[in-house]
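Here the complex is missing one protein chain, while the rest keep their positions.
The block that comes next holds chain A.
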């Protein structure tokens, strides 16, 4: 697992209070991890802080699974 994926996983576990083994790439924040829509906004804020990037609203809407977040943040970190 990449460094980005590890950091994403840690944030998701902390914020949603879910078991780490449930935080897999295909896990949907809302359907699989029990997040509500406000939780997803908070996750995006936490990702922004952790990775020092800005995630515009239209991009944030496309991040619905753990894998989406990892992919976006790997790219954003590489572009920095």
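The rule we apply is simple: contacts are C-beta pairs under 8 Å (C-beta built on N, C-alpha and C of every residue); 3 or more make two chains touch, one makes a residue touch a chain; residues count from 1.
Convention: contacts and distances are computed from a predicted model.
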item: Chain excluded from display, named as in UniProt, from "Protocatechuate 3,4-dioxygenase subunit alpha", "3-oxoacyl-[acyl-carrier-protein] reductase", "Peptide/nickel transport system ATP-binding protein" or "Metal ABC transporter permease"; value: "3-oxoacyl-[acyl-carrier-protein] reductase"
item: Residues of chain A (touch criterion as defined above) contacting the omitted chain; value: 38, 41-42, 45
